[in-house]
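Inspection log for the structure reproduced underneath, given as structure tokens.
Yeah, one chain of the complex is gone here, protein chain that is, but the others are all in their spots.
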Amino acid sequence: MDSLYDKDLLRQAAKATGAGKLAAPQATLMLDNPLCGDRITVELSFDGEGPERRVREIGHTVKGCVLCQASASIIGQNAKGATAASLKTQQEHLSHMLKKQGPLPATAWPALTAFEPVADHKSRHNCVLLPFEAVIEAALS
Amino acid sequence: MDSLYDKDLLRQAAKATGAGKLAAPQATLMLDNPLCGDRITVELSFDGEGPERRVREIGHTVKGCVLCQASASIIGQNAKGATAASLKTQQEHLSHMLKKQGPLPATAWPALTAFEPVADHKSRHNCVLLPFEAVIEAALS
Amino acid sequence: MGKFDPAPVRAQFPIFSAPLRPGVALHYLDNAATSQMPAVVMDAVRAHDATRRANVKRGVHTLAERATDAFEAARAKLARFLNAADPDEIVFTSGATGALNLAANSFGALLKAGDEVVLSVLEHHSNLVPWQMLRDRSGVVLRFLPATAEGHVDVGALGRTVTQRTKLIAVTHVSNVTGAITDVAAITRAAREVGARVLLDGSQRVSHGPVDVQTLGCDLYALSSHKMFGPNGVGALWGKAELLAQMPPFLGGGEMIRTVTLDRTTYAKPPHRFEAGTPPIAQAVGLGAAIDWMNTLDHGAVATHLGALTQRILKGLADLGGGNGRVRVVGPPGLHGRVPVVSFAVDGAHPHDICQMLDAHGVALRGGHHCAQPFMESCGLGGTTRASLAPYNDDGDVDALLNGLEDALAKLS
Partner (left out) sequence: MGKFDPAPVRAQFPIFSAPLRPGVALHYLDNAATSQMPAVVMDAVRAHDATRRANVKRGVHTLAERATDAFEAARAKLARFLNAADPDEIVFTSGATGALNLAANSFGALLKAGDEVVLSVLEHHSNLVPWQMLRDRSGVVLRFLPATAEGHVDVGALGRTVTQRTKLIAVTHVSNVTGAITDVAAITRAAREVGARVLLDGSQRVSHGPVDVQTLGCDLYALSSHKMFGPNGVGALWGKAELLAQMPPFLGGGEMIRTVTLDRTTYAKPPHRFEAGTPPIAQAVGLGAAIDWMNTLDHGAVATHLGALTQRILKGLADLGGGNGRVRVVGPPGLHGRVPVVSFAVDGAHPHDICQMLDAHGVALRGGHHCAQPFMESCGLGGTTRASLAPYNDDGDVDALLNGLEDALAKLS
């Protein structure tokens, strides 16, 4: 069947690491992709202040496709300790891999390789990128 | 060369029967065909009153193509004594011949046969019909 | 009415002559988005461009006369297809969206603040956004007919929605989401009582054979060529001559004028008043060829054939996952009052994942809000998956759909 949906990716989506709400979020952000109806809400709490503050806890609620779910789950696994800037760097790695079909650099989160087959499907790029946009906007807010 | 411009028609146009202005017009009407820039001014005087009044004299000024000129000239030859209704009948004969490619009836002005080749050229129908519209509108005014 | 065999029809469509990908046949069930085009239509467009390409309406040379004749012949064909009183009641546009924007701007210019336009929540954005823009510009009030539980425009609500201030009821003839056919008689009756006009968005109706605007009793009818086996880039607005004559122009440009000076412009009669600039000539000629092609079909037999396929889809959806009710049809549950367009929602599976997984089986579906977000909201859905049929579809297409769905749902559980 479609290589887009290999077992890893489906498992990643099912795992839904970080799904749920935080008790005391310091930032909350809802974003949707009107083209396909995907919607994600991200809640964050932080250590520190200002641009250097780091994600302490993350909670997300996804109403969306498997790609969006898997993307949120990977963020749930990796975002702890990240700054807005480092999240942005991960998004750029991912976006470059999708849009330019370039390889992921060694510094990218290893789990992002699950999205390599999405590069061929432009109409799905936004599904994968939406959770990154949401978490970055939340971290910057 | 193009059968549209046979000698008769060119002669008819050159003859320009009725061209010029009347000393004391009772009706004057200017009409133009913006698609090609043809413009005709018709002046009429009448015998009688009301719908039954008859054309006594006609004068026309044409700035237009040969087809329009020939049409005005034929009207100049034949309009004397005509009522608005009888002019309208001639226009209908002509229009039917052009649009339905039907024959001209015996009651049509014989000179109108000069326009038979125009039937094939829809874009030129209005050139021939414009002087009729103008003289009818003037007669009705 | 004989039994309909889709095979010879399918053979006329070049798209089916090669596999979609090596080893994967195309099962095209996205006809409501765009139908495929038969070779005769492609041939007609090419023949036009190869033997009589020219600009229309003003040229006196042979090619221009031939092009104009072909363009006007297409107008006459479409007029007959719609049973319009006169070819000059047909305005060629860039598509249904172009036609609906023309209506909202040009008919809209006849309305004043406080006048009401009745739409339905089922409208495609193309029959909603232009009216919202009109509202924002001119203070016209929009009122909405709800949808029934089965996805029809709810004509039961006409009584409380249509008022003495209603000037237009503009609704879809057939919903592009649910496939439900609108009860037009109820609409026109309600409109007549208050002297309102009726516009129908026929985009999803014209794929299924000739329409009779005179029997329907509407005033304006919008359609799109690419949904009726014709080329992209052309559509039409039909309007009653008497109404078109009252409507001011919308787009300005060449061919729609009578005289132009720097200060003042006077406009041509309909339809030319509404056809600014060079129209989509070759595309209109292609649409004419598509109508000729449609006229070769026995539409009753086609409807029976597609009804049987629709029935199989509806039953197959109900049986999926052992009939656990995970799949819900959004639209009429049976064949009554519908065209062969079936939308469904699957618990816990996103339409785009379903479409993507089905694509691996060669099945082309559409998933999402189908440009009908308000209806989706009213159903509490983010989107649906939609299968839509055309005469070339066959049992093999339905098999591929149902087998593919079985697989996909297993994965997405």
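Chains here go by letter, A, B and C, matching the order in which they are written, and residues are numbered from 1 within each.
As a convention for this text, a contact is a pair of C-beta atoms (placed from the backbone, for glycine too) under 8 Å apart; a residue touches a chain by one contact, two chains touch by 3 or more.
Not measured: the values here are computed from a predicted model.
The chain omitted from view is touched by exactly one of C:Gly156, C:Gly209 or C:Pro374, namely C:Pro374.
Check C:Asp49, C:Asp319 or C:Asp347 against the missing chain and you find that the one touching it is C:Asp49. Although one chain is not drawn, the whole complex shows that of B:Lys21, B:Lys63 or B:Lys99 it is B:Lys63 that touches it.
Touch with the chain that is not drawn comes from one residue among C:Val9, C:Leu237, C:Ile257 or C:Val330, which is C:Ile257. Mapped onto subunit B, contacts with the missing chain fall at residues 1-2, 4-5, 10, 34-39, 63-68, 121, 124, 127. Interface residues of subunit C facing the missing partner chain: 14-15, 17-18, 20-21, 26, 28, 30, 33-34, 36-37, 42, 45-46, 49-51, 53-55, 58-64, 94-98, 100-101, 104, 121, 124-126, 128-133, 142, 144, 224, 226, 231-234, 249, 251-257, 259-262, 264-265, 276-283, 352, 355-356, 358-359, 363-368, 371, 373-374, 377.
Against the chain not shown here, subunit A presents residues 32, 34-35, 121-124.
The working rule: only the chains that are shown with their structure count from here on.
Look at where the CA atoms of subunit A average out and do the same for subunit C: the two points lie 38 Å apart.
Centroids of subunit A and subunit B (each the mean of its C-alpha atoms) stand 79 Å apart. Inter-chain spacing, taken between the CA centroids of subunit B and subunit C, is 47 Å. Contacts with at least two other chains are made by no residue of subunit B.
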